[in-house]
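The block underneath contains the structure these notes are about, expressed in structure tokens.
Of the protein chains in this complex, one is absent; all others appear in place.
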Amino acid sequence: MVGGGKGAFIGAVHRMAASLDGEIELVCGAFSSNPERSKESGEALYLPADRIYGNFEEMILKEKELPEGERMDFISIVTPNHMHFGPAKMALENGFHVVCDKPVTLNLQEAKELQTIIEKTGKLFCLTHNYTGYPMVKEARAMVQSGKLGKIRKVIVEYPQGWLAQLQEATGNKQAEWRTDPARSGAAGCMGDIGTHAENLAEYITGLKITELCADLTTFVEGRQLDDDGNVLLRFENGAKGVLHASQICNGEENDFNIRIYGEFGGLQWFQMEPNTLYYKTNEEGTRRIRTGVGNLSEVTKANIRIPAGHPEAFLEAFANIYRNFALTLKAQMAGQTPDPVYTDFPGIEEGIRGLAFIDTCIASSQSDQKWTKFVS
Amino acid sequence: MVGGGKGAFIGAVHRMAASLDGEIELVCGAFSSNPERSKESGEALYLPADRIYGNFEEMILKEKELPEGERMDFISIVTPNHMHFGPAKMALENGFHVVCDKPVTLNLQEAKELQTIIEKTGKLFCLTHNYTGYPMVKEARAMVQSGKLGKIRKVIVEYPQGWLAQLQEATGNKQAEWRTDPARSGAAGCMGDIGTHAENLAEYITGLKITELCADLTTFVEGRQLDDDGNVLLRFENGAKGVLHASQICNGEENDFNIRIYGEFGGLQWFQMEPNTLYYKTNEEGTRRIRTGVGNLSEVTKANIRIPAGHPEAFLEAFANIYRNFALTLKAQMAGQTPDPVYTDFPGIEEGIRGLAFIDTCIASSQSDQKWTKFVS
Amino acid sequence: MVGGGKGAFIGAVHRMAASLDGEIELVCGAFSSNPERSKESGEALYLPADRIYGNFEEMILKEKELPEGERMDFISIVTPNHMHFGPAKMALENGFHVVCDKPVTLNLQEAKELQTIIEKTGKLFCLTHNYTGYPMVKEARAMVQSGKLGKIRKVIVEYPQGWLAQLQEATGNKQAEWRTDPARSGAAGCMGDIGTHAENLAEYITGLKITELCADLTTFVEGRQLDDDGNVLLRFENGAKGVLHASQICNGEENDFNIRIYGEFGGLQWFQMEPNTLYYKTNEEGTRRIRTGVGNLSEVTKANIRIPAGHPEAFLEAFANIYRNFALTLKAQMAGQTPDPVYTDFPGIEEGIRGLAFIDTCIASSQSDQKWTKFVS
Partner (left out) sequence: MVGGGKGAFIGAVHRMAASLDGEIELVCGAFSSNPERSKESGEALYLPADRIYGNFEEMILKEKELPEGERMDFISIVTPNHMHFGPAKMALENGFHVVCDKPVTLNLQEAKELQTIIEKTGKLFCLTHNYTGYPMVKEARAMVQSGKLGKIRKVIVEYPQGWLAQLQEATGNKQAEWRTDPARSGAAGCMGDIGTHAENLAEYITGLKITELCADLTTFVEGRQLDDDGNVLLRFENGAKGVLHASQICNGEENDFNIRIYGEFGGLQWFQMEPNTLYYKTNEEGTRRIRTGVGNLSEVTKANIRIPAGHPEAFLEAFANIYRNFALTLKAQMAGQTPDPVYTDFPGIEEGIRGLAFIDTCIASSQSDQKWTKFVS
């Protein structure tokens, strides 16, 4: 693991998610650029001293020297955005597979360079766009694919948060600090941090690409360096229309990521904060609650559920699905087998590139007087 | 009453709303342009034969001749949009007050002409923008006015319906027929019918005018003459941003009109289909359910509640609030008294003009390559 | 109308409910046992002075002398419980039909006497057990009748309120005063006021009689004269089991009357505070929301809906259904026609007797060491 030292929110999430299914074991780490802090963090995780490294370069080189079967199989990168590209590149070029937190890199150029490296090295690359790991998200995608909704006409995807309604970055909040700092976070604030999740979810479920958009980004909190709110009109490749909005200043909202999709024959609605329910709506029958573990679900959905109906699974389990699917695919590949297709459904470099292109397109659109800006990647 | 013969949805709504509080009595009507149908409708309403008229002109002239105290006090216009201006003008000019369904007229020009007539005649004019009659909508407005939310930053207002997801106007559905016919409905379909409710609600609660917008209107159903869907970015006079979307093709949605408003210090959320709850959100305290009849509510809110907490009031009661507030204001005025300010809060010609200007602005914006179109009225 | 003077909650409810559909007109009243108060109340309702009476005896005798077509058709009794029997008896015996608030009388003996009078006079008698007027309650009953749930196994019916969590009757609250006073309310407090609604709803929807019960009634608030809480185990005639609990001390609850019914093949759930939704549950399909106005509903249900889907109807509309169904049945009868069976579904003396027997049985059971007490009526 690279990053994720004491106090880092997402590092702990990655560790819990990776360990949940017993398929992945944490064997080493460079948890901080500060060697003391890295050591302390590693010890708290019960790692042997010789597998706790002072930086990622050291980790990659030392691990490479270990005998096969003993050395790490892949690295997991959980640093702030500006520290993704370096370790990913070096790991891949030294024969390691990579799991990386999103956004994949600090900017689009790095992401495209990384894509080239991935292709060249042939290593597996997994991007933890975690919300696509939820079983009901997979069920939604399967329902769209099955044609149950008919042609998709309209998509509403929202990601409102309230935690940055005041200038939290001035209060010593580390999460707020790096996420509002262009040097560490990238060109966008809210749109990069959570808008990309919204874009990814919409394209994942519908299977449709957004082709042009019209964005209005705002920085509401005085003194903030990056956008903390954005409203975007969307147009999809098949003629569908949509709205995407994300915000960090929606006072009182926690993490109310949600999506609605309407086709010719029916609609779907999903809320991240009540993740085990998928609402299926038709004019004829009203609303039905499709639930994790109840009734006929798609094979992919069922492969991403662990416990029976009524025993809620949540954020960490969805995150763990990404890790487990990656691990099982890697395991099959290492064993020279064809991976089971229900597990190969995890995000990779392509989703990463879409995300960075989305950020760039939103910023360009927001600064433009022209209504529509093409979204290509 | 003008219009609202047998089978008309909104005519019956107006009658129930008007009669609910015992302040208004239906005394005469021209229920249809077909005299036979008018007669039949009036008899079903237990009206005496001599107060059932063949058309509105006859009604206004004959009623005018009746002695004061016996003749009608005001007319209520519940015809399709293209039949609003005529009876409103004639009634006002013959000394009658007017209640009119929305949109106020077929187009902005008529609306402005009507405004002049209202000013000249000094008669009361009430526009049944009924959703502002809900107690929790009034409470939301009162909370914003009180400063509890601080400066308003973001508004999301949605009006999704699904009933026109197919070409209902080709199936003999009268409601669908006139609402999708430019000659009877006006320049816009979905945006005129329900988008204007969304615009009105957003401006009513926030007390802020929308100053520019960027609209993307669509006709999804082949063969339809007017838009059946629209997504709009909003900018408000104080710098707030927003999204408004309305649709008639959101399969499985009934009438899920709802609004969210976020200020510096808190947020509000209200759903028309669960109208007795107003969600008040802050980062500090999470979400509180403010309920009709529970706890400390504003004076205006309390004046618009009839029954105790837990006994739900709904669409007809909100509609009736508009009528009752109009009636009590008219009664006070007729008695030479100053109306109680808690009752003078009903929509009029100004809201009507805003609505028609909104329609025109959306259409202009939707046809433009330019991002922002000014919304003036 | 007998009772329902200024400030009485339920009198206003009856008037609004009766007037909503234009089938019933208030023509006279004895609104208070205080003639001054009666006069004042009648004038506020725009009644002519000669139709406002000082007491119900006067009203019945004077109205009887008026010519047919002019005199009232029926009386509506909205006084506290101890004042139901007298006016009902006198009205019936003088040729008037009767609508009466529930519970039908102060005690079971009176109710049975009234039943004899009703049978003898042949007049129509309607008891406003209003919750059975909700369309989704009627749909639930229709679904059970249709066999969709199979044999009913379990019923959970709840009526929690919180308004009497403190000694409100000592604070000048009129509603609290008479409802906690045995002389005006009857032998039970909570169980009489709201427990009977729960009993009625359970028997109405299931079509099954409760045959024995085991009750534990409590007075939690010191100084109160009647029970303010009760928990009851139920057994139904077909072998189904159940739980009924009602309370006035559930702090923070408004009027959360709700019911769940489970049969061999499915379950139903309905909440009074969200009355337009009926949840239909099966192990196979999960939960479906059946909604007022959406999809295939029973004929009786449809006859009790006024406005389209998504336009919520609520407490007053359900109450109005009782009045309108009574009025249409009466109208048909007066015209010598067979009433349409979709309108004859309103509660009468039988439901009233069940309710009073329920109260007596609960009290007897609560005082008994024996587990089960037979519930006969």
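Note that the chains are named A, B and C in the order they appear, and that numbering of residues resets to 1 at the start of each chain.
Keep this in mind: contacts are C-beta pairs under 8 Å (C-beta built on N, C-alpha and C of every residue); 3 or more make two chains touch, one makes a residue touch a chain.
Here the structure is a predicted model, which is why all the values come from computation and not from measurement.
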- line: Missing-chain contact, candidates C:K6, C:R153, C:K209 or C:K302, resolves to C:R153
Task: Check the options C:Q109, C:Q337 or C:S368 and report the residue that touches the missing chain.
output: C:S368
- request: Provide the residue numbers of subunit B that touch the chain removed from this figure.
  value: 283-291, 294-295
Interface with the undisplayed chain - residues on subunit C: 149, 153-154, 156, 158, 160, 162-163, 165, 214, 216, 218, 220, 229, 231, 233, 235, 241-243, 245, 247, 249-253, 260, 262-267, 280-283, 286-287, 368-372
- request: Extract the touching residues of subunit A with respect to the undisplayed chain.
  value: 9, 12-13, 15-16, 19-22, 26, 45-46, 161, 163, 253-256, 272-276, 291, 293-294, 306-317
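Heads up, the rule we're going with is that only the chains that are shown with their structure count from here on.
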- line: At the largest C-alpha centroid distance from subunit B we find chain A
Message: Can you compute the centre-to-centre distance for subunit B and subunit C, using the mean CA position of each chain? Integer Å is fine.
response: 34
Query: Whole-Å distance, subunit A centre to subunit C centre, using C-alpha means?
result: 55
Query: What are the residue numbers in subunit A that touch two or more other chains?
result: 283, 286-287
